[in-house]
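This view holds just a subset of the chains, kept in their places.
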Amino acid sequence: MANKKTRNLLMRVQGISKVLGGREILKSVSLNLYEGEMKVLIGPSGGGKSTLLQCMNYLIVPDRGEIELDGRRVDPRKARELCEFRQQVGMIFQDFNLFDHLTASDNVSIALRKVKGMSRARARARAMAELERVGLGDKGHLYPAELSGGQKQRVSIARALAMDPKVMLLDEPTSALDPELVSEVLTVIRGLAQNGMTMVMATHQMGFTRSLADEVLFMQEGRIIEQGSPKELLADGSGTRTLDFCSQILDVEGAGS
Amino acid sequence: MNETVTVLLDAMPYVLQGAAVTVIAVVGAMFLGLFIGVPLAVGQVYGPWAVRALCGLYVWFFRGVPILVLLFLFYFGLFNLVGLNLNAVAAATIVLGMTSGAYQSQIFRGSILSLAKGQLKAARALGMSDGLAIRSIILPQALRLSIPGWSNEYSIILKDSALAFVLGASEIMARTHFVASRTYQHLPMYVSAAVLYFLLTWAGVIALRALEKRVRIKGYVH
Amino acid sequence: EEKVLLNGIDANYPPFAYVDQSGKPSGFDVDAVDWVAAKMGFKVKHVPVDWDGIIPNLLAKKIDFICSGMTITAERAEKVNFTAPYWEVKNVFVTKKDSALKAEEIYGQEVTIGMQAGTSEQKWMADEKEKQGWKFTIKLYDSAPMAIEDLVNGRIDAAAMNYPPARDAEHKRPVQIIGIFGEVEPFGAAVRKEDKELLDTLNKGFEMLKADPYWEELIAKHLNK
Amino acid sequence: MNEEFVFLLERLVPALNKGVLVSVQLIVPSALLGIFFGVIVGACRAFGGGILQAVANGYAALFRGTPLVIQLFILYFGLPGVGIYFQPYTAAVIGFTLCSAAYHSEYIRGGLLSIKRGQELAAQALGFSTFTTLVWIIIPQAFRRALPGCGNEIVYLIKYSSLAYVITCFELTGQAKIVASESFRFSEVFMVVGVYYLVLVSVASYGLRRLEKRLEIPGFGH
């Protein structure tokens, strides 16, 4: 992983803090994202993973801190700049947030048409290709309310991928999927990683984390309390909080088998 | 009884001409109200405080002042002052439309607020500007939810249009009064005017119900 | 081309002004103005206008004059100029056909009398009642025909109004005129203060009309059917 | 100038104050009853089956379809024909309530239909009956969404309360009409009346906004 160091710095997140409902949910979080890197966010429920990911996209405007992409500081008050920034930063939500009034294929194509200015036909073709990729080639005409949980999740992945973002923020993109699909979607994500997509992903897929993550960030109570390569953090006897936390998964998965 | 029937039959063509005036004014006012109401609603929900305050002021004024006073104010005052020489029907349509804009904005505002926050977030995350997100994600959903409120507004304007008579627009109600005063058949005349209004409302409401069904998004209650 | 003058009428005031079955303005005032216009050489069109908006309409030049059974009062005269009175109406009491109530008895009894709010007869009644200590109760209506309606319904014992509409009602509803009261009310046509010329024209025209046999014809046709 | 002032203080304001008291006495009960019945009718229209739904729909169509003034006219001048005599005040409150409830029902219906189906499912899964689901889960959410629309209806009610004078219940507008036609100062009188209504509507709007804020669901808004 030494070669990672020589990569370009793509995104810099510096001292992000956020208070919500009177509680400090994020406490001065910083991280550097190098091109082609895959970072995994891990940590207990309510630790601030979703909030951090949304702050990185300015969907939640942080109270303090700043974000740079490609060396340019993003000013969230400049609408135009913000939109361009967000186009380059794809997002997959924990609860999908599909557009209720659009079919699966329109969910994917609308931003292509309205944001990227593609023609209807081209946007449609691209949308179908993306749906195909997540195994929903025949579900394009269905509305979100007609899709199963896993199908919704996959449409939301297709929607983000279609925008060809430079960075992808993934908030537990496989939580609603069944194992076959998990492996399918993870294959997609693995493919992205291998093609040099830069990603930050909140997940509990430990195997996947081990094999693909360049860095694991352990978040708790709004702070990144441990970070390092999966090898370091998850080494037997490393005594890290991360190892402690992750071993529960194996406990669960392993129990009785 | 027989006399009543004669009076009603005689009055019919005359009153129906008034219905044409009514329909023109109402349809015009509804659309004008839509064009005013949508930006007002968006401004009230998403605007910075100054915009919110301005939109609020507009709504406060046009909902607060009785339509009769507004009609007087604009027709005999403002329109004249700016040299706008409108006929009574056009003036009434504009005033009704501006008023309806204030009311419609509240209907749209309610619908926008009832959409889940995630919809706007997802649109923003795709790089949509707020304007675009509102136009292509929020409004299509909010307007669908506004159709019932819209049908209320339609039936109210339909009847408010009767006030246009103070400007001299001779619509259904004015003509009904004329005939009633001449013939002393007040009750039969009013009842038939009511029937006429009812039919007009009904036609609009049926059309809107059909629209509501057609554009219904799957996944909501019922 | 000639200018057409617009006469604002209250088409809810038969027999002075109303719209006929074909929707055309007609009535005593309408015919009178038509005759005057022909004689004085101007064109006229009659526009039905809501009574509440009729003076604002005049002042805003949406109409040019009002000849529609308008009583000359001091308050109105502050805003507009009136022609000389061309007609005078009496005020009358109306009761249900089978009622035994007499006009003279009304003042002293505890009866309810309906009348249109804001009219000169209503003002007179209210003032006099105060002065004389009359016992009846006044009930106000939006228009005289509605008072007739409630008279027929039996909610009130008598209605007070101008003679002509009462006459009209007598023909069409089971009610009767039982006597007159109050002062006579002079009717005049109203013009904007600055339109002196039109005022003169109308005054002259009405003078000629009253001297013409057509005047009697008009009265017979509209007022003494 | 001085004379104007005297007229205002000694003639107009006392009369209008008397009128506004009557107006408030008309508006408050009608608004409360209107919302109450509006919720019931709205629920029947969205969820009631068969007869109940048909009757509720018919009621709403009838009262939204016909002018309020005619409804009042029939209640007051028409019903005596079948031996029912209402006091003017009673007739006005009944008329306003019936009409208002019809409009509220449409806003509520729209609100009900904007609730995601999952809410209904979750309640039923807990053993809620259709009725208790409605009362405790669906209506509280729907009412919040309908509130801006219902606010419109209350504002309309305030202004339409002026129609009570037609059936001899002399409230604000009625008093104003008397003063205006006596003094023939229409413009002045109705400007002042406009201010009175503006105050009434402002108070109502303020109250409605407060209610909306109070009922706001934390984290849900935009």
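Chains: A, B, C and D, in written order; residue numbering restarts at 1 for each.
The rule is simple: a contact is a pair of C-beta atoms (placed from the backbone, for glycine too) under 8 Å apart; a residue touches a chain by one contact, two chains touch by 3 or more.
Since this is a predicted model, take the numbers as computed values, not measurements.
**Q** For the entire complex in this file, put down the subunit formula using the displayed labels.
**A** A x2, B x1, C x1, D x1
Convention: only the chains that are shown with their structure count from here on.
**Q** On the document's contact criterion, could you list the chains that touch subunit A and likewise touch subunit C?
**A** B, D
**Q** For subunit B, which other chain has the most distant CA centre?
**A** A
**Q** Does A-B or C-D have the larger number of C-beta pairs in contact?
**A** Pair with more contacting C-beta pairs, A-B versus C-D: A-B.
**Q** List the centre-to-centre spacing of subunit C and subunit D in whole Å, with centres computed as mean CA coordinates.
**A** 36
**Q** Report the inter-chain centroid distance for subunit B and subunit D in whole angstrom, where each centroid is the mean of the CA atoms.
**A** That gives a centre separation of 17 Å.
**Q** Taking each residue of subunit B in turn, which ones touch at least two of the other chains?
**A** Subunit B, residues with two or more chain partners: 72, 116, 186-187, 219-220.
**Q** Of all the residues in subunit D, which ones touch at least 2 other chains?
**A** Only 77, 81, 117, 187, 219 qualify.
**Q** Provide the full list of chain pairs in touch.
**A** Touching chain pairs, listed by label, are A-B, A-D, B-C, B-D, C-D.
**Q** Contact residues on subunit A for subunit B in the complex?
**A** So the residues of subunit A in touch with subunit B come to 54, 57, 59, 79-80, 83-91, 93, 95-101, 110-111, 114-115, 143-146, 156, 159-160, 163.
**Q** Hey, which residues of subunit D end up touching subunit C in the complex?
**A** 77, 80-81, 85, 165-166, 168, 170, 174, 177-187
**Q** Sort out for me which residues of subunit C touch subunit B in the complex.
**A** Where subunit C meets subunit B, its residues are 11-14, 18-23, 47-50, 52-53, 56-57, 59-60, 62-63, 143, 145-146, 148-149, 168-169, 172-173.
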